[in-house]
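Below is the structure I would like to discuss, written out as structure tokens.
A single protein chain has been omitted; all remaining protein chains appear in their positions.
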Amino acid sequence: MKILRNINVPFSRNQILAILGGILVVVVILIFIFGAVWGGVKQPISFNHKIHAENDLDCLDCHPYFNEHASSGRPSLETCMSCHEEPQGESLAEKKLLEYIKSGNEIDWQRLYRVPEDVYFSHRRHVVLGQIDCMTCHGNIGESPKPPSEPLKITMKKCMKCHEEKEASNDCIACHR
Amino acid sequence: MGLKRRDFLKIIGGSALSFSLYDCSTKNYLSPIREKEWSPKVEEWIQSVCFACPGGCGILGRVVDGKLVKIEGNPAHPINRGKLCPVGQASLQVLYSPDRIKGPMKKIGGKDSSKWQSISWEEAMETLVSKLKELRNAGDSHKLVLLNGGNRGILSEIFDRFMKVFGSPNHFRYDFYNSLTQAYYLTQGIDELLAYDFENSNYILSFGSSFLTSWPSPVQSMRAYAFLRQGRPGKKAKIAQIEPRFSIAACRADKWIPIEPGTEGLLALGIAYVLIKERLYDRNFIEKFTFGFEDWEDEDGNSHYGYKNLVSERYRLDFVSETTGVSVDDIVTLAKDFAMNKPAIAILDHNATNYSNGLYNALAIHSLNALIGSIDVPGGVLVQRKVPLQELPKISVDEATKMNLSQPAIDSPEEGQFPLATSTPSLIPENILKGKPYPVNLAFICKANPLFSSPNSEKYRKAFEKIPFIVSFSSFMDESTLYADLVLPDKTYLEKWQYAESSPVSKTPAIGIGKPIVENLFNAKPTEDVILEAAQRMGSSFASHFPWKNSKDFLLYKIDTLFRARKGIIFSDPFEETQLKLLEERGWWVPQFTSASEFKAELMQKGGWWDPAYSFGQRSFVFRTPSRKFEFYSQLFVKRIEKIAEQIGENREDKKDVIFNQLNFESRGDDFFMAHYEKPQFEGDKKEFPLYLYIYQPFSLTNEYEANQPWFQEIMGFHLNMNWDSWAEINPHTASELGIADNDLIWIESVHGKVRVKAKIYSGAMPDVVSVPFGLGHRALGQWAKNRGINPIDLIGANFDQLTGLAMKLSTRVKIYRA
Partner (left out) sequence: MPRWGMVIDLDRCTACQACVVACKAENNIPFSSPKEAGRRRIISWMRVLPMMEGEYPNLRERFIPRPCMHCDNPPCVKVCPVGATYKNKEGLIAQVYTQCIGCRYCTNNCPYTLKYFNWFRPEWPEEMENYLNPDVSIRSKGVVEKCTFCHHRLQKAREKARAENRELKEEDYIPACVQTCPTDAIYFGDLDDSKSKVAQLARSPRAFRLLEELGTEPKVYYLSEGEWHG
């Protein structure tokens, strides 16, 4: 004990408490910050997928590339304008859209799904060649009246499981580049 | 609880710090560069042509969402067939260089200042046009000077026309190959580079020629090399490289013959001696197609010395061997291999002509081709037929302009000086400083950087300071542009409409159409369009000479005649092209299109046109000399001297002497007009400066921007494991005698100055030669080029070839010692 006492402890009891208290506060703040950051993706316009689907619009009408390119594409202002040149209803979202149309600025749609940057993911490969339905990864987004703030959880495990079932390659460099 | 605010802050600070560290490390763990904004990654391939060298290769740009991410060769283009050299590949680093000038600027605070102010294009154009109008209204239009380093295509044509309509004779092009083209002019009457038919040759005798590196059309010559070595089973061509340095061409040749610098022509004469003594020359060709081989008599009955006797009397092998350092055995072997492996060609480039005897070296080397009949035959020296582009409309200007246009240009030599020069840009700075023949008021600089590349750069600097107003059309802030008052940034070739003809060293004429691959990058404008716009603003009669809206319009005008050319073919597949070649060589031609508009649309879509056929035996096309033969004794040379003598204005015999006396040559009889040996003159006393300075261009430093491309900084000295710095190649024995070890810093000193550089011990260096690469040692240009390495031009003086007025870059002696 004597030896222990001789060791120069850098903190007093109070200070240790202060540190613990501090950490607690920080954790609370961090949770708060994370909450704000990861509160999800907020789209500039509260887009109603459901109503568009009900009006017989196909996925391809707004996401034009998924049959041909790696990326599926997002609707340009021009695409929106092909129906909304004249107001189609009275929703707040449409009013916002009309403002965009008036100003001519492209709508800054936020990206919801992201694959890590070392992964090569091609929509064409999955949709056209693999014959996978959009819903497999994107769920029933066509029925959502509000844009989702979070993507559905897709992990590498899920990719690999599907690849195994479909007898697609599970070689690392088949996807990682 | 004694939690103090201070402690709390400390802890908060600490954890916040650790949080942020954690954050950026995860964020950057995989990819330091995150996608900034979403883009659809839509990919397209855009056809264009490469302008990084005169070769004119076709390219395909891989463009993803408007950004150029890769350049590949265009498989349809006959010059490169889908292949591309490192220079073309690396053009990405020119296009997207952070050192590009991003918008028009004017200098503020006077000539000496280095302060620039960004201005609008409108203001820039107004300044440009007001300066031009001011000069023209004062009747001084001839006092405009254009220094033009980019010698081809739309820009050169528009500039040329602009200067003529404006009324200035002072459009100068910097031509690398002057002495060489003069030799072709004197012997064949063709003032241009000739083509070598490598693919069909069996033996290449290369006199210092860098045909695998800084060649005018390198992809083509490299392809030919591979074809000669492994593309013709059972028929592998031999190559001998004669050069004072173990260059890439020497490495890849069957035999390297090191030679004393400046004696390349003498070795050629030694080879000719063997060919004549052993009767190995082509008697049939000599008799039919050459002039001046045997002794001959002129109209007045005077007898003249023939090439045959000149060579066999003067160039005995012991003398040749002793002077060149090449053994008699080697000379005999070279001569026999050359004559017995026909078709063979003797080739050269600017390396062998960069001496005081450069023109005679070129004459001696090229005469070998005539000696074995290798001109206008498969596998020999050929002459390209030009692409039949539309001529520009005739110019009609007023009397005042005509007067100014006929003023002597400011590069005019003294009476009788440089008798073979067509243009002597090397005299420009001196004449500007003297105000001779008149002062210069306005200068345009375009793709020329004499402050870096000219041996009289100091004089250029003073001259630039003296010129009241300088406009630079440059993409980069290079040494010369620093002296400009107004900078109008040019677009790079990847952003322009243009056409590229194949270099004259290609036997077939070809033209590639270039489209802008990238648009809207920086606030730069194609200089072609700037000049066209300036012409529009110069008033209606001026503008009427420029009926083209922009460079694309001009391009469409130029290619208008191709439809009616009744030869050639739009780029297509090799089968169709071979088919056409066979037909054309039998005098047939089948039109593919019924209307001009259809033809043009296809031409623009396929990216170019060429004529695969070559017509042999058109003598008057190949020999444009007075005798319609290859002239060992050059009558054109005699005429030129007589013409200059007449200007001197005394009686005929004496007048020639006036010229001869000015020239520091030994010969002044018939031999003066023929290939013969003149002792090369070097600057620096042999005792004090025992070594020759051999300046060469690595492939990775052949054009003006490469020093500012990090990829090239990494690879340029790969043979010696050198990067990001200059080096000097020294023979191991020489180095050990001087106590110099590998990687030591040494001084290289000449009468003109000294530079400090890293020594590299290289077995491929001759004992009395120090080789230094050219291209580094910039004082401006950009972040990767500035103050990196040394410029060997600092070691050489402003010495010019006495006949052609071209700078002699290899005529300096140096000494080296440890720093």
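As written, the chains take the letters A and B, and residue 1 is the first residue of each chain.
Rule of thumb we're sticking to: a residue touches a chain if its C-beta (ideal position, glycine included) is under 8 Å from a C-beta of that chain, and two chains touch if they have at least 3 such contacts.
Predicted model only: the values in this text are computed from it and were never measured.
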Touch as defined at the start, partner being the missing chain; which of B:413, B:439, B:732 or B:797 qualifies? B:732
Option touching the unshown chain, where B:47, B:80, B:404 or B:551 are the choices: B:80
Touching the hidden chain, out of B:258, B:343 or B:792, is B:258
Just name the one of B:49, B:76, B:95 or B:205 that touches the chain not displayed here. B:95
Logged for chain A, residues touching the omitted partner chain are 116-118, 120, 122, 124-125, 128-129, 171-174, 176-177
On chain B, the omitted chain is touched by residues 28-33, 41, 64, 67-73, 80, 82-86, 88-90, 92-93, 95-98, 100, 212-213, 218-219, 222-223, 225-226, 229-230, 246, 248, 251-252, 256, 258, 699-700, 710-711, 713-715, 718-720, 723-725, 731-733, 763-767, 788
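As a working rule, only the chains that are shown with their structure count from here on.
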Using the average of all C-alpha atoms in each chain as its centre, how far is it in Å between chain A and chain B? 55
Touching chain B in the complex: which residues of chain A? 14-15, 17-19, 21-23, 25-26, 30, 65, 69-71, 73-74, 109, 111, 116-118
Flag every residue of chain B that touches chain A in the complex, lowest number first. 1-4, 7-8, 11-12, 15-16, 19, 30-31, 34-35, 38, 40-43
